[in-house]
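Excluded from the complex is one protein chain; the other protein chains are retained at their positions.
What follows is chain A.
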Amino acid sequence: MSIVEGKYSATMDMWPLQSKEMTRIHPFYDNLKEGRFTTTSCRDCGTRAFPPRVVCPECLSENLEYVDLPLKGKVLIVTEEEVGVPVGFETPLIHAMIELDDQLTVFARVMNCKMGDLKEGDEVKLVVYPVDPLPVDGKKGAINLQERVFYAFEKA
């Protein structure tokens, strides 16, 4: 029996830590659980950064607020990965360069999609899905599972 059986290993976690105990950008994940795709915008200089920050990358202000990003976007480029995808993903692993608005283009996974289904110019929408929960040490040997989610896109 392995000495690490049943243990959680941070180096093997492919999902970000999302709770308020673990990250100051937990509002992003809280919003995501409600179907909102958000990021931080600076109340001082107006810069909207993605991904969300705790410090404005333009003026270094900490006076930030969460703002909504579009939930739909337009496909600019499609890539279809046929072999060698990381464990946790299945082939074909499809990614697209997606124009969300005139300021933000993301390169993201497109779920629920077959080879050849997605084309340049297609509309896609955000999809939020559950990922591995985080086992956290509690009192008296208890393990508390924290739910986690992440986002991708699918054909609109």
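Assume a contact is a pair of C-beta atoms (placed from the backbone, for glycine too) under 8 Å apart; a residue touches a chain by one contact, two chains touch by 3 or more; residues count from 1.
As a convention for this text, contacts and distances are computed from a predicted model.
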Undepicted complex member, UniProt protein name, chosen from "Branched-chain amino acid ABC transporter permease", "Succinate--CoA ligase [ADP-forming] subunit alpha", "propanoyl-CoA C-acyltransferase" or "Cell division protein FtsI": "propanoyl-CoA C-acyltransferase"
Contact partner of the left-out chain, one of A:63, A:79 or A:144: A:79
Where the unshown chain meets chain A, residue by residue: 11-12, 14-16, 50-51, 77, 79-89, 93, 95, 97, 104-109, 150, 152
